[in-house]
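My questions all concern the structure below.
The complex appears here minus one protein chain, its other protein chains still in place.
Labels A, B, C, D and E are assigned to the chains in the order they are written; within every chain, residues are numbered from 1.
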Amino acid sequence: MKLLLINPNTTAAITERMGELARTIVAPATRITAVTGRFGARYVASRAAYAIAGHATLDAYAEHGADQDVVVLACFGDPALAALKEIAHQPVVGMAEASCLAAAALGGRFAIVTGGERWRPMLIEFVAALGLADRLAAVEIVAPTGADIAREPEKSLALLAEACRTAVTDHGADSVILGGAGLSGLADRIKDEVPVPLVDSLVAALRMAEMLAGAGIGKARLGACSTPPPVDTTGLGGALSDLMRGARR
Amino acid sequence: MKLLLINPNTTAAITERMGELARTIVAPATRITAVTGRFGARYVASRAAYAIAGHATLDAYAEHGADQDVVVLACFGDPALAALKEIAHQPVVGMAEASCLAAAALGGRFAIVTGGERWRPMLIEFVAALGLADRLAAVEIVAPTGADIAREPEKSLALLAEACRTAVTDHGADSVILGGAGLSGLADRIKDEVPVPLVDSLVAALRMAEMLAGAGIGKARLGACSTPPPVDTTGLGGALSDLMRGARR
Amino acid sequence: MKLLLINPNTTAAITERMGELARTIVAPATRITAVTGRFGARYVASRAAYAIAGHATLDAYAEHGADQDVVVLACFGDPALAALKEIAHQPVVGMAEASCLAAAALGGRFAIVTGGERWRPMLIEFVAALGLADRLAAVEIVAPTGADIAREPEKSLALLAEACRTAVTDHGADSVILGGAGLSGLADRIKDEVPVPLVDSLVAALRMAEMLAGAGIGKARLGACSTPPPVDTTGLGGALSDLMRGARR
Amino acid sequence: MKLLLINPNTTAAITERMGELARTIVAPATRITAVTGRFGARYVASRAAYAIAGHATLDAYAEHGADQDVVVLACFGDPALAALKEIAHQPVVGMAEASCLAAAALGGRFAIVTGGERWRPMLIEFVAALGLADRLAAVEIVAPTGADIAREPEKSLALLAEACRTAVTDHGADSVILGGAGLSGLADRIKDEVPVPLVDSLVAALRMAEMLAGAGIGKARLGACSTPPPVDTTGLGGALSDLMRGARR
Amino acid sequence: MKLLLINPNTTAAITERMGELARTIVAPATRITAVTGRFGARYVASRAAYAIAGHATLDAYAEHGADQDVVVLACFGDPALAALKEIAHQPVVGMAEASCLAAAALGGRFAIVTGGERWRPMLIEFVAALGLADRLAAVEIVAPTGADIAREPEKSLALLAEACRTAVTDHGADSVILGGAGLSGLADRIKDEVPVPLVDSLVAALRMAEMLAGAGIGKARLGACSTPPPVDTTGLGGALSDLMRGARR
Partner (left out) sequence: MKLLLINPNTTAAITERMGELARTIVAPATRITAVTGRFGARYVASRAAYAIAGHATLDAYAEHGADQDVVVLACFGDPALAALKEIAHQPVVGMAEASCLAAAALGGRFAIVTGGERWRPMLIEFVAALGLADRLAAVEIVAPTGADIAREPEKSLALLAEACRTAVTDHGADSVILGGAGLSGLADRIKDEVPVPLVDSLVAALRMAEMLAGAGIGKARLGACSTPPPVDTTGLGGALSDLMRGARR
């Protein structure tokens, strides 16, 4: 299985780290290609950066997606997820989406813990658009961004564990998603301090991707999730321009 | 991985058929134990039968669940799913729950096609309780029950394809769940006639189960999904009685 | 009027106490038969016990319901209420359902005060399924279970009054339901300490039952609330088996 | 028990007819006083007439409510119901409110059948404000107004039965409310043609009123349902002016 | 443009003050007629006063509305707003409605700050009926009523600023509506102490009115917002009676 991992945060070091982590998570036969957005914010932590990242996601897919079996959008918050599902011919999984669905499968209500204050309302809206607002117990934000946490995880472990416990005791969360690549791999180190299951967003996305690809679910040929009609464009990267005008289908 | 498949429809032939199908779906290393409820309706197609099946589900789990890695509740509609998650020490996946979450992961809105008129409001309520009411495009019922379809699938293929197309064209469904063990395996035979992806409920449940078990997500030690306090009972099967009074923990 | 009161908590002493209380509440001409579930938890305080109680409720109805005019399901939380309504030929009233509807009739928003921590999410879901989520101000739980309170009400009066006041002052409740048979009769003793109306769940259920029976409302002959088609079963009590296969209609 | 029935439709003949009907419904010991609004539309069939009827309702209560045990607001749609509950010292029941709560107690979803096209959106909003939007299957309107139906019920029976059947077969209603005094008493004449239970709105209101009065539920002393602070007014009827400035408390 | 401002609080001094303020806000060519309700509470601060104010609003419109271009209902909470829209032949704007829509246009979630404890649940219901419940962050009430604040604004400035800050910091409001004529003009004096935009409810209503009148949007000729059928009335003011029976159309 060939899995494309797109990181629209334009920091190649984060992509590399995610790619390495990912290889430890997927099945041995799964081959991962991890790519970085060509343009946009070094890390996405505002609505503006998020909107740009949506474009960068599509651009990266157009460049690298052709012969992949499944795509993981590896920026927690999933910029342009629905657009990517529309235009891709293979299954697409978002890191936030997969985490929320996996947490929903655990029963009860879930919380999200992540870094970067701006993400709070954005994630609440994301979960609502996903249709799971009633299952969301809380979004707890720690001060360091995901990028900060990835750089020096030691410094954030106590903060993260505290945020998880707050989600459980104050908001009744029955599970907690550690959201963002920067938090990936930390669940094991704080799980003894948190009395409910922890969901690692990278693990959830990769396993959901393997599941969907393995289930052999095809592409819609009609309706809102089918490939949109071709359209001429201007000023886009060549691959995306080709994809939009249907040259690649 | 040891996977327990519980069929609370008390027809052993259905259990056997599901067990055989399941073995063709899961990873080679996954060992399936398929068990039938000890009491209740031959097939569940009313709220009363559903309520009894909830008890039978717990009873079957108490009898067979001890050393399993993951549990699949294989009656589409998932009687006593939350109770089973509460009391089980391993991940539990319901066939309807897993299908809805997988369909949600495809994007857009999904429909459910199944057999047995009584299931319609029950499934609408189920999806609402799951939190995905806004993602549900329609529940389309065909006249034969799941049991009828399982017996003579040829007779139902045209009906099922028609119901799927109605869900797409009249209700805007972007994917369709074929719900119930009796419909398992039929997706391949009608997919050319349905212009959106089809989700096989047994496939979805088994793959979600393998995913959750593989992700190593633990049991809640606090809150609504943790093991409930022990309680004395009367008149129950021995294994369930033991489980309820905490003798097995 | 003949009124069947079903207590699926398998503690006969609670049934007796409720029967006695009930006789002081209903009209002189109402004759009460109070029966206890044949199997299940001594008191229902978890989802697992609740699921089993649903089956026990149907079993008790099958055994005792034949010539009754109305049925009260006397376990606050109402296990298998919809199934019982489906299968019974007379009106059925649940203690939690009747309390919530009566509280809604008072105007504003209501709170529920009861015992047993596990009931909190279960009751929130119950009220949501009833359709009244927007009218629910809070569910306040006191530590002793309903069974504990029934045994030694004196010890719990202060706790209960405090929980009621919290519901009013912190959550804006305009009325408070004292939920569960164990709390029945205590409203009078704390009402001076609570500045909003108190709803006794047993009183609400009995009066709603008398009202529905008196209004001469018939049984649905079509749709989700009509008697379901007969089905063969296995392993059930004889009366329930007969009821399920339509032998009694 | 003294029961005040307020008809804010300013047609005394309707009030008389309702009073007579009511006396055939309530317990022998219940004494009914039926009063007509002093001002407003001859029958309420628009938002403007409804707004005026709200004032007329309070005015009638101020004039006649002093020594009553319970109040029934007998205009289906319940103008100023919340205001009347706020200002009255005894329980208040609205005809639409009581019908919806009684229908909810029957299980499944209910429909409303009534006369007068303008009522459709008004009743949908009413049910939503009551919190029961998810339980409402349909509002079906027949062309004649409630007043027309009351005058010549024979002419409307077929229309009403047809509207009820449409609610059941096209919209899945599990019960149907015949809304409005004009339709009171007609349930018996069409029930054989409608396969689900019919709720007579006058019967529901009177029995709910007797139930609440009998349950001895008191008046809120705090919060949104307690008596509001006194306020000076101008241009009101003397009794209402006194009530508003607290002269009567 | 001729703009009718209706104040159903029956205190002429408040009407005068609003009229003066309004003239400083609207375009030079806009001519304002400010009228006071003929009957009802001196200021509206309960559901009962609100219901009466609805009638007074329609009465004032019938008396003064004939040749106006647009109408502003200048009592925050907007009694009988939908009825006035139904019966008026020109656009109608409510002060609370316009404020909420303007605040929604700013993005994020808004809070309402006003005076008079009873308004809290009334405004929450108002916003829900408007359809904007999900955009409402909080309703914060200060102890003095709008009338008190209008009389001595100095005394309330600190209180109001504090309430605004609470809405922002505790409830995440992205904008705050200062609701009620009594608070009009105070935004400038506290805006430095509040870190999000303030919406003055009178300014919002007047500008929305000018916008709608200027956009040349016509009156519905069909459906729920069109003029209702004529109806005979009794006991109403002559102009309203004429309007209701269609004499003026």
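Criterion: a contact is a pair of C-beta atoms (placed from the backbone, for glycine too) under 8 Å apart; a residue touches a chain by one contact, two chains touch by 3 or more.
Because the structure is predicted, anything quoted here is derived from the model rather than measured.
For the options B:G54, B:G108 or B:G237, the residue in contact with the chain missing from this view is B:G108.
Across E:A56, E:V199 or E:L240, the single residue that touches the chain missing here is E:V199. Interface residues of chain E facing the missing partner chain: 81-82, 85-86, 91-93, 97-98, 101-102, 104-108, 130-135, 168, 172-175, 191, 195-200, 203-204, 207-208, 210-212, 214-215, 217-226. Within the complete assembly, residues 10, 38-43, 45-52, 54-55, 57-58, 79-80, 82-84, 86-87, 118, 120-121, 125, 128-129, 224, 228-229, 231-236, 240, 244 of chain A touch the chain that is not shown.
Following the convention adopted for this analysis, only the chains that are shown with their structure count from here on.
Per-chain Cα centroids separate chain C from chain D by 27 Å. With centres defined as mean CA coordinates, chain D is found 53 Å away from chain A. In chain C, the positions touching at least two other chains are 82, 86, 108, 121, 128, 134, 172, 224.
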